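Only one protein chain is missing; all other protein chains are in place.
Up next is chain A:
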Amino acid sequence: QFGAEFRRFSLDRYKPGKFEDFYKLILHIHRIANLEVMIGYADVHGDLLPINNDDNFFKAVSSAHPLLRVFIQRQDEVDYSNFGTNTLSRKKKALVTLRNDNLRRRPHINISMPHDFRPVSSIIDVDILPETHRRVRLYRHGCEKPLGFYIRDGTSVRVTPHGLEKVPGIFISRMVPGGLAESTGLLAVNDEVLEVNGIEVAGKTLDQVTDMMIANSHNLIITVKPANQRNNIIRSSRMSGSSGQSTDSTASHHSLPTSHVLQNFHPDEMESDEEADIVIEGGLEPQHIPKLHSLTSSSLSRINGSSLSHRLQRDLVLNNNSGRESNGNIHKLLSSLKTDPRHSLVIPRGGIEEDGTVITL
């Protein structure tokens, strides 16, 4: 009754108008004015993202190249967990910041469910860290936003058995406006960096810490001691008690928990995005090579994106069954194409293949 069907129509790229109008237009075109539907689109990375207000509608239109693929589902059939989730594992991450700029500015507009958003950053391991510390995870889904911060050398005062002691430390020195780090609101200038992805930075030089952060930039987890200690998360005594680590709350001023392992966090997760090396099998004759090769490495992601949408379209045509099924297919397709770290993405001319599993030692 509400199977997949296709409509193609054009919009003015620079004046897309209001979401409300778009919503009505969609309903009109599809002649489903009497239904509550959820509108979503496939972004450049092949993620299915929702369209439900002016801002994300505008974003969707402006990022379309050249076509914007819009998916319409009945509101009651929408599986929210599909949106913006790259890996199955990431579903586990529930702590998502709500401090998205546009939401704060316009509280009156339609606010989506938390899972309509892609996670940008999160505070993790709250239960095992001392209250003065904060462990922040920055998600960089190959998004355009730069990480956007700088670090510097400095000195920090620690409490030691011999009294106060000045020790060298690494601090955040600058935030790039509009960068990922700034937009999370979880990091600030003069925060002291204590760990990078679970490894203590004490005794390391600024250059070493820089290299470590860049090497981990696809999934950066920084433990900081915020310069401003007023916004700390206050743990309930029950929670800290249950973690069994609260005993070091006094000692924590000068030392981290002895364990270097990030506890709430399976090692496999750390591996996520960065594993996806791209392999292009070129069965091309040398004279064709220049053509392929004018596509430089940056365009590789675009290759993925475009061929992905080809595939998407084809698969959708094939799976022209019930709405429920196509919904499942979209998700399956998206996750298999782009995101699963355990699979290298291999795109020989036209086809998609998957490789065997990877042994991680």
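The criterion applied here is as follows: a residue touches a chain if its C-beta (ideal position, glycine included) is under 8 Å from a C-beta of that chain, and two chains touch if they have at least 3 such contacts; residues count from 1.
Throughout what follows, contacts and distances are computed from a predicted model.
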Among "Sodium/hydrogen exchanger", "LLGL scribble cell polarity complex component 2", "Trafficking protein particle complex subunit 9" or "Gamma-secretase subunit APH-1", UniProt's protein name for the complex chain that is not shown is "LLGL scribble cell polarity complex component 2"
Touch assignment to the omitted chain, from A:Thr132, A:Ser156 or A:Ser217, lands on A:Ser217
From A:Gly17, A:Gly148 or A:Gly185, the answer for touching the chain not displayed is A:Gly148
Where chain A meets the chain that is not shown, the residues are 140, 146-154, 173-174, 181, 197, 199, 204-218, 273-286, 289-290, 292-294, 296-300, 344, 346, 355-356, 358-361
